[in-house]
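Of the protein chains in this complex, all but one are displayed in their positions.
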Amino acid sequence: MKKTLGALALGLTLGLSAPAMAENVKVGMITTLSGGGAGLGIDVRDGFMLALKNAGANNIEVVTEDDARKPEIAVQLADKMIQSDQVDILTGIIWSNLAMAVVPSVVAQDKFYLSPNAGPSPLAGSQCHQNYFNVAWQNDNLHEAMGAYATKEGFAKPFIMAPNYPAGTDALTGFKRFYTGDLAGEVYTQLGQTDYAAEIAQIRASGADSIFFFLPGGMGIAFMKQYAQSDVGLPVLGPAFSFSQDILGAVGDAALGVKNSSQWNKDIDNEANKMFVETFQAEYGRLPSLYASQGYDTANLIIAAAAKADVKDADAFRAALKEADFASVRGDFKFGNNNHPIQDIYVREVVKEGEVITNKIIATAFEDHQDAYAGECGM
Amino acid sequence: MADPVLAISELSKTFGALKATDDVSLDLKPGEIHALIGPNGAGKSTLINQVAGTLKPDTGSIRFDGQELTGLTVAERARRGLGRTFQVSSLAPEFSALRNVMLAVQSVQGSSFRFFRPVMRDTSLIEPAMAALERVGLADRAHLPTSELSHGERRQIEIAIALALGSRAFLLDEPMAGMGPEGSKKLTDFLDGLRAEAPILLVEHDMNAVFALADRISVLVYGRVIATGTVDEIRADPEVRRAYLGDEA
Amino acid sequence: MTIALFLEQLLNGLQFGVMLFLMAAGLTLIFGVMGLINLAHGSLYMVGAFACAVVAAWSGSFWIGLVASLAAAAAAGAIVELVVIRRLYTRDHLDQVLATFALILIFSEGTRWVFGSIPLYLDIPTLLQGTVPLPGGSRYQLYRLAIIGVGIAVAIGLYLLITQTRLGMRIRAGESDREMIGALGVDVATLYTVVFALGAALAGLAGAMVGAIQSVQVGMGEPVLILAFVVIVIGGIGSIRGALIGAVLVGVTDTMGRFLLPQAMQLFLPPSQAGLIGGAIASMLIYLLMAVVLALKPRGLFPAQA
Partner (left out) sequence: MANRETIFNLAVALLLLALPIAANYAGEPFYVTLATRIAILSLAAVGLNLALGLGGLVSFGHAAFFGIGGYTAGILASHAFSGDPLIFGLPGTKQMIVIWLVAMIAGGIVAFLIGLISLRTAGVYFIMITLAFAQMIFYFAISWPAYGGEDGLPIFVRNQFPGVNTLRPLPYFLICYALLAIGLILFKLIADSRFGAALQATRQNEVRVASVGIPPYRIRLAAFVISGMFTAIAGALFADLNRFVSPSMLSWHLSGELIVLIILGGVGRLFGPVVGAAIYVLLEFWLGGITERWQFFLGLILLGVVLFARGGVVGLIAGRARHG
């Protein structure tokens, strides 16, 4: 079964790339492979490499380097890849602050940048650029979806919380863009905070009917474990980041029942996704996360564009990228005027399948959703 | 009679239950050597440290040239002309003897905030420093790091520093310690001449030196001054004999 | 804001402080006895958490994991002391900072090598699940009360160890005069290894207990390390009593600051602005506390004898 699927997909991809013999493309991947948050970078890289393997795309050469989550190292690596390795395309960055450091100077040097994860608002709006493509989401998207879902589900007093840094304020702004009712409270925690007893006490005392929070990485794990122990018992909403596959194992049963928003899940029903999930598990022995799916889509976008145009012909290649003529694991995928995705966003619930804790899609929050900054972009 | 240069009055300092300095009053007149003697632990160094400013007294006053010293830092007292040496020599160990003395010279010139001219080519620093080292007989050892010099030699550097400061009173804490008989003899002669420049408050265990040099002696026992007087008066003082010799007579 | 909420937050501050104390106690002990700045203390905390998570997952029992965390951290501490740290006692603080900084890199990357980047699962034991009622109608998590209990027990235990036992006598002697106890025939090298392992075990215990309600992952020790340093500096380095009081002070200041400042800001700012600015000031509050304490008492609240 697995083999037939693989062969089928291989055939499909080959079929796609048949018309023009694909030109060589050199891709520089700068991602986080060591230090805090390395799991996300590893997933993006693994997803990306898997796509190349599945497609047999040996015309695409990848140089991978570790940014250790430090902006200045990421900038240095970008310089190296452009000046020394002479790459055509850069990709891989996980964090908004690193993207803000790298992307403007990369695109100013006429290279392409494809973001597999970060989508800071300036790059979607006033500082958008024709050579910058976001294959994941604009940062606010998943939070907006949760705001819309909270409205639809009739929550009347959510308590909302995020760390005190730009992605955190963007998260709460995004939520409030689609949830305009009363709030039981709005709290900004410290970045890197690990103890949430004080916030949980405030939630308990606030008379909230639900909680929306954005706490990426270890912060989210800590909050969920402590929240589950507190017997507060209100429904929990959040973006996918705190409930992605790489984190669920560490949260354990405490995460069960949580609703979270994502543009992807492993149960989205299409051929590309089936093959992705199957081959990812076979290759790496674990379930893929949404980061892996984004890396996978990014690679497939490059493969598809390279089949249509020579990367040295920037205008043609840009047009090929913009068409986004590839089989996304998310199903429908297209770029808006600002080169950010227009896509469906789902609501997932954390469930237990056998012994494995994972997500299941229960609703669609948005169809063909575009980010709020597209209007500020001059393109 | 001339006013005292240094006047200590009713000075007290306790460490927990220990009275290290107990209502001490003494003074230092121009041109004299005033020796401070007493058994170990009598509080001599504690007293010197309070005068120099490294320790704060609990009560009492110290006047120097008619001005109250209380509240001034060590550095401020030094700049007013109190030159001290330490019981255990205290120098910058990586520096040569010369550079240690040069520090005092630059302090006198009030010029430690000069950032560009190399000191080792600055004759206005080197010459006075060498002169001071010459006076204490260390000119030929001037370029050695102080960590390579003997105890006695380090003592001499400290005195050279006090000289280079142009001190108007010296506080010398056991300058003879660690010196051989010949060195002590030389230093005794040197101090004998020094008193004409500025008076000396001398803490010393070497009684030959004390009796040879002192114009007046104060005896400190358990933080209290039990007697002050000339050499002969002190030799005859029954309380001193009792304290030192256990003499019941 | 009700009195009950205020009290609960005070309890949260106390609990946070006790947690910091578990971490700070080992740090201050090691500094007091050996005069060593150990930046790698956070790594031992991480070792404890990982050992507990792995063994608990394997054995199915948190308690066996807890024992394993003590053993693993103590063993890691002893090995580090024997191989690296004992060469540093005679060095200045600068070399100690660099060497233990290097140890952080080795421990963090080494742990990632073995366990990967994905956080591990560790839950609190069934016995301590759930909450208990508080006066005023609120509820408080049982496990957090247990942490407070363990912290107090460790404080008493350390007090007894130092004042009542032979080892404690030697530790006190070591604090006041290093050469002397050697001259008196105490095997200083072994004493130091034991003290270091003891400090490490305390860090491991903290890591395991905290790991159960936070996230067991590489790098978890660093934020706590900085806080622990703040604690012992406020308390006076080398003083166990200072560490306890410093820890509670930091815990309460931090928790109450996070809780009260945004509310205070709401008096003259719109809620979301108040949250942002209040939160920003709250995150600087403990460092402000430390600066004020040191400005007034340059050697901390309870300076140990020099």
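Just so it is clear, A, B and C label the chains in written order, and each chain counts residues from 1 on its own.
What we mean here is this: a residue touches a chain if its C-beta (ideal position, glycine included) is under 8 Å from a C-beta of that chain, and two chains touch if they have at least 3 such contacts.
Quick caveat: nothing in here was measured; it's all calculated off a predicted structure.
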Here the chain that is not shown touches A, B, C
Answer key for B:18, B:120, B:207 or B:236 versus the chain not shown reads B:120
Given A:80, A:157 or A:177, the residue that touches the chain left out of view is A:80
Contacts from subunit B to the absent chain lie at residues 52-54, 73-76, 78-79, 84, 86, 90-96, 99-100, 102-104, 106-108, 111-120, 122, 125, 143, 145, 161, 165
Contact residues on subunit C toward the hidden chain run 31, 37, 84, 87-88, 91, 93-95, 97-99, 101-106, 108-110, 112-113, 226, 229-230, 233, 237, 276, 279-280, 283-284, 287-288, 290-291, 294-295, 298-300
Note that subunit A touches the chain not displayed via residues 33-35, 65-66, 68, 70-73, 75-76, 79-80, 83-84, 96-97, 100-101, 104-105, 108, 120, 164-167, 169, 188, 190-191
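Everything below uses one rule, namely that only the chains that are shown with their structure count from here on.
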Contact graph of the chains (line, ring, star, complete, other): other
Per the C-alpha means, the centres of subunit A and subunit B lie apart by a whole-Å value of 75
Whole-angstrom distance, CA centroid of subunit B to CA centroid of subunit C, is 49
Note: subunit C sits from subunit A at a C-alpha centroid distance in Å of 35
Among all residues of subunit C, those touching at least two other chains are none
Check: subunit B positions touching at least 2 other chains come out as none
In their shared complex, subunit A is touched by residues of subunit C numbered 1-2, 4-5, 8-9, 12-13, 15-16, 19, 108-109, 112, 116-121, 123-124, 129-131, 138-139, 141, 143-144, 210, 212-220, 223-224, 255, 258-259, 262, 271-272, 275-276, 278-280, 282-283
Residue set of subunit A touching subunit C in the complex reads 34-36, 38-39, 42, 164, 169, 172, 183, 186-192, 194-195, 197-199, 201-202, 204-205, 217-219, 221-222, 225-226, 229-231, 246-247, 249-254
